[in-house]
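Removed from the display is one protein chain of the complex; every other protein chain stays in position.
A and B label the chains in the order they appear, each numbered from 1.
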Amino acid sequence: MKKSVVFVVFCLMLTMILSGCVKVPGSEEEMVIRYNVGTEPETLDVHLSTGIPEATIMLQNYEGLTRMDAAGNPQPALAKSWVISPDGTEYVFTLRESKYANGDPLTAHDFVWAWKRALDPELAADYAYMLYPIKGAQAYNEGTGSANDIAIEAVNDLTLKVTLEGPTPYFLSLVAFKTYYPVHRKTVEADSDGWHLKVDTIIGNGPFKLVKWAEGQMEFVPNKNYWDASAVKADRLIFSMVENASTELTMFENGEIHMTNTVPGQEIPRLKAAPNSELKIFPYLGTYYYIFNLEKKPFDDVRVRKALTLAIDRTSIVEKVTQGGQLPAFAFVPPGIAEPDGSDFRKNGGDYFKEDIAEAKQLLADAGYPDGEGFPAFEILYNTSEAHKMIGEAIQEMWKVNLGIKNVTLTNQEWGTYLTSRDEGDFTVSRAGWIGDYGDPNTFLDMWTTGNGNNNSRFSDAEYDRLVAECLVDSDMTARAKKLHQLEDILMEAMPVMPIYYYTQPAMVSHKLKGYSCIIIGGIDFKTAYIDE
Amino acid sequence: MALSPELFKPLGKIETQADIVRPSITYWQDAWRRLKKNPLAMASLIFITFLLLAAIIGPFLSPYSYSDQNFDRANLGPCWAHPLGTDGLGRDQLVRVMYGARISLAVGFVAATTTFIIGVIFGGIAGLAGGWIDNIMMRFVDIMYSVPFLLWVIMLAVLLRELSSQRGGASGSGVNLFSIFLALSLVYWLPMARIVRGQILSLKEQEFILAARTIGASPNKILLQHLIPNAMGPIIVTATISIPEAIFTEAFLSFIGLGVSAPMASWGMLASDALTALKSYPHLLLFPGIAICITLLAFNFLGDGLRDALDPRMRK
Partner (left out) sequence: MLEYLFRRLLSAVFAIWVVITVTFIIMHAIPGGPFQRDKVIPEAIRKNIEARYKLDQPLLVQYRDYLGNLVRGDLGPSFRYRGQTVNGIIEARFPVSMQLGLTAFAIAIILGVSAGILAALYQGRFLDYLTMSFSTVGVAVPSFILGTLLMYFLSSKFKLLPSAQWGTPLHVIMPAIALAGLPTAFIARLTRSSMIDVLSQDYMKTAVAKGLPRWRVVWLHAVKNAIIPVITYAGPLLAGIITGTFVVENIFAVPGLGKHFVISIYNRDYTVILGLTAFYSVFLIGLNVAVDIAYTLIDPRIKLTARKE
């Protein structure tokens, strides 16, 4: 009796184990592109999402009026043409005939409804302010105006008219941004909280559609109803959500993925030196910095903030820790943005400070903490990643050695929670990175206005707010450029953030993967990607 | 046959059985003798002593501290200035491994001590009292057992961390370590309690306990002077075995990021840091890994050796 019992149990276990055999999706003939997006998304609600991993995901199954190319220039997408009024405040978009992934027609009315939802004060979208250039948008979002006064109008099914507060030179880039995507009205209204959690209710209009989201992977197949479906070459996209950078590298070196999300800094020298290296370093318009929470003492004292900023060695960090060709940052807006006359904004703005340990020590002493004595213990928050941890450790040590501040600790949280903590002010010093949303200095500067959803530092300056509002409506581009520089002056004088370096985007890309677009403002576009064996 | 008087002379002292006896030695001396004969156990003992010395004195002898960074000397392999190499921030690995030894040994020591004190007292009382007291106490132990230890440790560690950070503003790395110690102590005494109780249950029926009771010894005295000393064997073994378990748990927690915080160097944390550079600089994983493995091995062998040495059945 006992033997048969054992045998039966054994068979049962074997069945359970083997039932885990799932056929690997994609037969030999299918062209499958595999990419690691690097983390579980915080949310796939287009209007609530703020991160880059989510941007990449949504880039595949959504499309706005325009679509970004690699250089960051907006190209016609759902809008096949547009007319801009001479004073730059009125845009009339002519839409293509297009459908949602489920076959429902997509009209200008959908855009009107979606944009108004993004501005809904009850939704409290962090990025609502991206729509503020539109007349009446800010008032509605802040509760002082009504939705009917927002100047978006569907003249007919295929014509969308938008009136702006002022000539916004980058408006065409804005409409490519995810907050401007046309979500599917019926599904979203049916389940405003949960529609973005199930594959069946995520209905987009982009080159791909999401068909599976389980077991740490997302699968996309080409969207047959996409207006440009013929340009899509891949048969399937599989996105993994592996956070561990070294596991990701192993997966790449094994041929399990075609492109990584990042590369561990310590491995870069070896990978760079390898023959036929697959390491690529893409340009990236962004700044890596630490945020100070101005509501926590003693970080409300500008001298403390300046002291901490002046006392670190950025060159060592980019050369020895990140090793990805990044540049040390002595201002907030990175190089790569053109002024109206063609010159570079950063070049014209120059550096705002110099690393100077003696001066830092003096500032700290002035603030009441000579040699770091009495400085309260605090935590540096970062989202789980070996790279952020290493940078944190380096800076922790620099503050200890250079300023005598001894009890700094590091604490990490998973991506979604980390964003929530920052939003809620539940931190003292936090690591942060800002990638520009479009190619204008405003994207780096307008988030520091009082009460802005992305202003986690709680910095507030009336003059700053005034200047940002003026830039929004200014028609004189040269004057506006000057005001942008003034904004950066104020920001760097108050130093609510500590710039560390300007980003680059290192990634491992298989030589076989072609036709993809690595967008300078973040996100990888696989619309025309294919595998060339 | 002629019987002569010589035949009847007294023989003189005859060697009796009683004289053919080995010199009397105590239980402990015998155990030690047996332990000495066990090469693995002795090697482990020597290693542990060496480790203890390295952990206590080592960091003082090194010109580097565990957090000194030096970017010019990052990611070096083993060399004269840095026998175990350096990590990505230029920190000397040798001193960090020795520092990690401190943490691991401290955790082991705390675990062993609290296991000993709490476990013995708890199990002793349960075993001696018997009846409903025993019932309730063992019920409690059973219930604690029904959740994997690590879950308790994690929850307690999180709780302690939060409590302390609420009080002091930020949780210093010292507090983190303290939380781990406390969490471990609150959980690791359970196996000891069971073992001690079992031992006491079987011991208390023996005559010498009856004798002690008869002359009016208090339960306290019986427990402390008679029962526990006689159960010392399994107690010591269990305490010794709890050490590698505690070390493993600490390394485990540090590895997943719930242990000590940077820049403190626990072995688990060194191992997890080493992963991002594994293919380029394998030495970063090699040394902490070896340290963990050999230490765990040593304590396990020592525990095995002690078990064999202290087992009265194997007494020769």
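Odds and ends about this structure:
In the analysis below, contacts are C-beta pairs under 8 Å (C-beta built on N, C-alpha and C of every residue); 3 or more make two chains touch, one makes a residue touch a chain.
In this text the structure is predicted, and so the values were computed from the model without any measurement.
The residue from A:Asp193, A:Asp341 or A:Glu533 that touches the chain not shown here is A:Asp193. Of the listed residues A:Asp104, A:Glu256, A:Asp301 or A:Asp366, the one in contact with the hidden chain in the full complex is A:Glu256.
Check B:Ile56, B:Ala81 or B:Ile256 against the missing chain and you find that the one touching it is B:Ile256. Think of the hidden chain as still there; on chain A it touches residues 2, 10, 13-14, 16-22, 24, 43, 121-122, 124, 193-194, 196-197, 214-217, 240, 242-244, 247, 250-251, 253-254, 256, 384, 412-414, 416-417, 420, 423-425.
Residues of chain B that touch the chain left out of view are 139, 142-143, 145-151, 154-156, 158-159, 162-163, 166, 198, 248, 251-252, 255-258, 268, 271-272, 275, 278-279, 285, 289, 292-294, 296-297, 300.
Here is the rule we use: only the chains that are shown with their structure count from here on.
Taking each chain's centre as the mean of its C-alpha atoms, chain A lies 50 Å from chain B. The touching residues of chain B, counted against chain A in their complex, run 67-69, 71, 74-75, 88-90, 168-173, 257, 261-263, 273, 275-281. On chain A, the positions that touch chain B within their shared complex are 244-246, 249-250, 253, 264-267, 269-270, 313, 316, 319-321, 376-379, 384, 386-387, 389-390, 392-394, 396-397, 400, 407, 409-412, 428.
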